[in-house]
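Below are the structure tokens for one structure; questions will follow.
With one protein chain held back, the other chains of the complex are shown just where they sit.
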Amino acid sequence: MTGATESYELDVDGRALPVAAAWLGESLLYVLRERLGLPGAKNACEQGECGSCSIFLDDVLVNACCVLAADATDARIRTVEGFGDADHLSDVQAAFLGTGAVQCGFCTPGLILAVHDLLDQVPDPTGLEVREAISGNLCRCTGYGRILQAVEEVKATRSGASGPRGESP
Amino acid sequence: MSTGTEVRPGTRSGLGQSVRRPDGTPKVTGTFAFSSDLFARGMLWGRTLRSPHPAARIRSIDTSIAERMPGVASVLTARDVPGRPTYGLEHADQPVFASETVRFQGEPIAVVAAEHPELALRAVAAIEVDYEVVTPLTDAEAAIGAAPIHPDGNVFRHLHLRHGDLDAVGAVSVEGSYEVGMQDQAFLGPESGLAIPVDDGGVELFISTQWLHVDRDQVAACLGLPPERVHLTLSGIGGAFGAREDVSLQVHVCLLALRTGRPVKMLYSREESFHGHVHRHPARLWYRHHADPDGRLVKVEARIVLDGGAYASSSTAVIGNAVCFAAGPYRVPNADVDGWAVRTNNPPCGAMRGFGAVQVCFGHEAQMDRLAAALAMDPVELRLRNALAPGDELPTGQVITGTAPVREVIEAAMALEPPPLAATDPPADGTMDLPGGAGLTATRADVVRGTGLAVGFKNLMYSEGFDDASTANVRVELDHRGEPLATVHCAAAEVGQGFVTLAQQIVRSVLGVEQVALRPADTTIGSAGSTSASRQTWMSGGAVELACLAVAEALAERAGYGGGAPDEVLDLDVVELLREGPIDRTRAHHHPPTEPLDEDGQGDAHVSFAFAAHRAVVDVDPELGLVKVRHIATGQDVGRALNPQAVIGQIEGGIAQGLGLAVMEEMLLEDGRLRNPSFTDYLIPTALDMPPVTATLIEQPEPGAPFGAKGVGEPPTISSTPAIVAAIRAATGLELPRIPVRPEHIALAEA
Partner (left out) sequence: MPISRPTDVTATLDALAASPDADLLAGGTDLVVEVNLDRRRPEHVIALRRVTELAGHDTTDGRLRLGANVTYSEVEHDLAQLVPGLAMAARTVGSPQIRNAGTLGGNLGTASPAGDTLPWLLAMDAEVELASPEGDRSVPLANFLTGPKSTARRPAELITGVRLPRVEGPQHVSKIGPRNAMVISVACFAIVLDTTNRRVRTGMGAVGPTVLRSPDAERAVTQALDWDALTCPEDAIDAFGRACAEATAPITDHRSSAEYRRHAVGVLARRALRRCLST
């Protein structure tokens, strides 16, 4: 490798993963995908204009393509791979499946994280709040309709689930 | 031909149900392997050197520095292409690498394979090309008579449709000129592929494409290999919409793998993707509509010029469609339509969702509104009065033998009350919901509302004599638990539309076998044709059905029913019969033959047609020219909805792309140079741009179609655009003859 290289360790989904002799210019997206074998964050624009590479960095939703991997040391990185597997889908993942929110699926991992982020912060968002929260995640297949429906279903399920715990109606 | 198999009620996950995608779980967990996710041990990274000039002569190419750079395994140019030096869908007129002449900005000159993408990038930058820059030919109209910029000439196809009495005139006539900008498919998953050399001298290519076999044939020809030594397997596809119908990096990545003897991966950046695939043809349209005083169309005259860019791609078929559908879904006794698709030094154009019907629909629907105004008639009534119906003749002379629920789609789109302006009046935070969004540019008082209707149609399947057959294999056996298992093998490209789901549904409904596996689509089975022209449900769905029926017949034979009785299969004891061993059948499905258009544009060129209508409600801030589409109501002719949820997904997604063309999406060119090859500047709709959609599915089973279903992918993209522009016209009173409508078109016209 010509140019500056760097070795460091990243905390990804609770695992300490070494990165050896990486080119300084590598984004976290590249390192996740090509060095650490975590392709769930997708590469569609590499300039923060599509949200396909959304991940959590210290619990904050960001585009991995805008994070310099060598600067992501001592931060907790959470990817879609850490959110559920085939046997343990998150409620958002399950709702995306059930409502037909997935077509080609390229935007899906980023959107799932964006929806988790929204609903963790705002449990009962208005329709406009949902649209604004996912406005940084481009989808070219669905026209967003089924994705918005998936969010509504998760909202309904979560509020139903919290009912028996005695929250006021 | 289809037997029109009945769907058994009660099939849990068969036809007619909103069945979940079999690839859904890997897609939501991030484990689905898109072509850009692939890797192989010892893999190199390929990268392309592209011309910065739209037109140039190449004096020399010096790759010596790049070849000597550390970590660089190979640098290839035109002289390294062992087989045919050109490729193309219909005419092989596009060089694998430009060697003497550059005909568009971004045309590949060389490729590099290196150990790391950054090294490949540096090597590409180190290749020295001496260009003699030439003034590009960028005006499509001028190109018709200009000196040829390619040995094959500048006119891809000239088609002059003449139908009926060309001297007929109406009591009322309206004339208009319209323009459509260049739209990009802007799928999210950029072009990517992984090529692995095979010991026999062949190559294995994992690729995202719409049509494996046509890729395979083009790649093999350029590599100088027999097709059987080139094996393609479909990888996960991040959307397609027409942009993956042509070869992009397929030949390049295989050449690099064969030369280096190592796996090579290529992955386009977004900027490269904009340069690396074909786009929707920009169009210039002129129309004159004639009608009698009651609003019956007498004659439609049109001239259509499509800019095909530097290479042919599918231009000849796109202009064929544009001419055939130029008058829209209306009864037109007399027509004179002059269509041209021409070569320029602009980026090559080819397939995009709607394929020629999109461009003309913008013209004919603007004309219908103009005609309604001239007649002082309700534009909805005008359309109903002229709506095509079964048995009517198209301007091509073809009689519609299938369903044509034009009246029904219009009535469905108009059935709902438009949302009232006051109902969405913003609360405190609600200014977000006005045109301008979070920019807080408008208050409610600055905004006017408009409503518009548009209707469109197009063909399903390939046309003009093309036999785009599909092949499928269905195997049934007992799995390790003794349960029946069906496995489907078909080369149909799953691009997101849900063919994989449909294939399972068909097997469940026809054979009653719940457990259905899908083999990867590849070239070890026959062609399935392209995932385009809204054709896979009909063609590959039909092939899967035929294979299932053949399996059913074999089961029936085992059970002792002599003649084979497919309808009885669901009553057979399949488990018992399969104890004798698996049953495996391959069948091809052909649609009824069509014929080429003759020199007057006449002939039974198409298999079937699908129709849709859209009513758009928009809010416009006329002073700033900002638009917010509030609602779309649509009626769509679907034949039968085999998976209603997937149909709705196609409708909403198609409308989003139509909305994009109406108000924001355009590849901006200046002297052949693309000025906005990025998602920062090529804008596609976000969740804040896309309105709620209310869709009514018109279900009239299409005779001859497997399960009565029509393809549903394209119609939503055809008439949504003109409906939105009609609504903006209604709100502003402006003519708006060009799409996309930009803020200045509204604001500066008003000011």
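Going by the order they are written in, the chains are A and B; count residues from 1 in each one.
The criterion applied here is as follows: a residue touches a chain if its C-beta (ideal position, glycine included) is under 8 Å from a C-beta of that chain, and two chains touch if they have at least 3 such contacts.
Everything quoted here is computed from the prediction, not taken from an experiment.
Asks: Which of B:442, B:474 or B:597 touches the chain that is not shown?
Replies: Touches the omitted chain: B:442.
Asks: Touching the absent chain in the whole complex: find that residue among B:628, B:710 or B:729.
Replies: Result: among the candidates, B:628 touches the missing chain.
Asks: Have a look at B:105, B:154, B:183 or B:686 and name the one touching the chain we're not showing.
Replies: B:686
Asks: Who touches the missing chain here, B:664, B:709 or B:723?
Replies: Touches the omitted chain: B:664.
Asks: Can you say which of A:4, A:20, A:86 or A:156 touches the chain missing from this structure?
Replies: A:4
Asks: At which residues does chain B meet the chain that is not included here?
Replies: Chain B touches the missing chain through residues 121, 269, 271, 435-443, 446, 623-626, 628, 663-664, 668, 675-676, 680-681, 683, 685-689, 742-744, 747-748, 751.
Asks: Provide the residue numbers of chain A that touch the chain removed from this figure.
Replies: 3-6, 24-25, 27, 46-49, 51, 54, 60-63, 65-68, 70-71, 73-74, 114, 117, 132-133, 135-137
Convention: only the chains that are shown with their structure count from here on.
Asks: I'd like to verify one number: the distance from the centre of chain A to the centre of chain B, where each centre is the average of its C-alpha atoms, in whole angstrom.
Replies: 29
Asks: Spell out the residues on chain A that touch chain B in their complex, using ranges where they run on.
Replies: Against chain B, the touching part of chain A is residues 1-3, 23, 25, 30, 33-34, 38-47, 49-50, 52, 79-81, 83-86, 89, 93-94, 96-100, 102-109, 112, 128, 130-132, 134-148.
Asks: Spell out the residues on chain B that touch chain A in their complex, using ranges where they run on.
Replies: Residues in contact with chain A: 18, 20-21, 23-34, 36-37, 39, 70-71, 115-119, 122, 185-190, 236-241, 267, 269-270, 429-430, 432-433, 438, 495-498, 645-646, 648-649, 651-657, 678-680, 684-688, 690, 692-693.
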